[in-house]
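What follows is part of the complex, with its chains left where they were.
Chain naming follows the written order as A and B, and within any one chain the residues start at number 1.
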Amino acid sequence: MIPPIATESELQSLIGKATVLMEALPYIQRFRGETVVIKYGGHAMIDPELKRMVMQDIVLMEHVGINPIIVHGGGPEITALMDRMGLEAQFIDGQRVTDAATLDVAEMVLNGKLNGEIVQGINGFGGRAVGLSGKDGNLIVARKLQTNPDRDMGYVGEVEAVNPEVIRILEKADFIPVISPIGVSPEGQTYNINADTVAADLAGALKARKLVLLTDVRGICRDADDPATLISRIREGDIDGLIEQKIVRGGMIPKVRACRAALRAGVGMAHILDGRLPHSLLIELFTDKGVGSMIMP
Amino acid sequence: MIPPIATESELQSLIGKATVLMEALPYIQRFRGETVVIKYGGHAMIDPELKRMVMQDIVLMEHVGINPIIVHGGGPEITALMDRMGLEAQFIDGQRVTDAATLDVAEMVLNGKLNGEIVQGINGFGGRAVGLSGKDGNLIVARKLQTNPDRDMGYVGEVEAVNPEVIRILEKADFIPVISPIGVSPEGQTYNINADTVAADLAGALKARKLVLLTDVRGICRDADDPATLISRIREGDIDGLIEQKIVRGGMIPKVRACRAALRAGVGMAHILDGRLPHSLLIELFTDKGVGSMIMP
């Protein structure tokens, strides 16, 4: 209870820490009152240490007046439970076909396991998170994903409309919404949707200041094997060129396209960050160093 | 689009229907602005027709100005998924022991399956439901259930405290909260809690006007096999006598005790209703006929 008296050398260290806090000041001012939608996934959702740091970053963001909105995925855990239940995953061209049983498993894992863990993680650091799926307050109206008619992916959906009222109400009361990428069609059919897409569409509907995708790569690199070739800044209009040049390829393509959709819907800036980097969210927001690729309108 | 012209006999039928609507008027006035906590479970959660009717009842209640709060259980579905996953349920004295794996299954079924189904059901009739577990906004702070020290039930909890702010905020914005009986301890341990208890403790914390437990029996009957022996009204003080006389026995005992706890915490009235009866909620609220047992302070 009695605070120990700081020694001279402790004092120097404390003053150094205070100086660090001060460096954050201009960044806090820049983003106060703004909404930042964060797609949370990959290693940062698996490694317990990284997980803890993302939760802290989110709570600190909220405490300095930013409105963070979390959208999470859940790939590997879904497969794990399917295995446990003896369900076999089917794939077409590398994409999972979602039949009714798979959809059930996806919902249970997303809403019944991962969402609650994130909520609890944030609350454990003093935040006030509330978990939502796209069903809650009709948040995400979905439709069957429009794809090549030859490939029926089953209950894989895309966002048709967003009803952001439930988010607005929670945000206003200083709650942090944590959202699983499940939507419902007007006819009542549930769909599993790609989490990057949901994050981008929500960011657009909320006119967010930023969309941040936490990934397992350093960003968009000219040479995927060399982080030193990271492209720290691209314009939305350059995306097609980068895809043609195969600099953006594979799983990065839908991510970059989600960013583009968000920017076109009025989001201020999109970021592809490396979730494996400790506190990458905070570093991106609160320092002038770029730690990923920023996509600008 | 063009409304068909009513024939004379149709008109008579329409006038009859309007008369029925009017009979509800004094009951609507009595409960406007009041909170009613409903424990939803049993057959009414399994039979699709009954399910549909409960959803409608809830939506109509909200539309006429009542604030319904739904708490749901999930017993049989949890066992079913455990079976699918090759987990064996352990029981002590007929109560399920909840180890870590069982707790995981319970959360997945409650939050990832049943909660979403209820939310979707209500929304399908034009309501605006939002699903919550006790983790959301720290709604339900739990602790390990205090029981006979010889019997360790594992992660079975009881309510230590309720933080109703997230409910208040949703209610005020005309959303209908649907709550699964999962709580978290201050140390971050998740607990599965009996849904009747959660409903009673929430009703107490919210100073609800009514607590309604939907069950699979007619109410408290002098002779369990004869619905004609239903006791339509008892005082809280009579409960111990009824237990001693074995009129209240078995699974009815915790339900009746939950009702008593709610009344002592300031709830106006508790009802044990027969969820197998179509529209039993509406009939209890909007007519002067008693269709179950009412427990008064």
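A few notes on this one:
By definition in this document, a contact is a pair of C-beta atoms (placed from the backbone, for glycine too) under 8 Å apart; a residue touches a chain by one contact, two chains touch by 3 or more.
Computed from a predicted model, the values in this text were never measured in an experiment.
Summary of assembly composition: all chains derive from one sequence, 2 are present in place, and the complete complex in the structure file consists of 6 copies.
In this section, only the chains that are shown with their structure count from here on.
A rotation of 180 degrees, rounded to a multiple of 5, brings the CA atoms of chain A into register with those of chain B. Distance between chain centres (mean CA atoms), chain A to chain B: 35 Å.
The touching residues of chain B, when paired with chain A in their complex, are 81, 84-86, 104, 107-113, 115-116, 119-120, 123-124, 128-133, 135-138, 165-166, 169-170, 173, 175, 182, 184, 188, 190.
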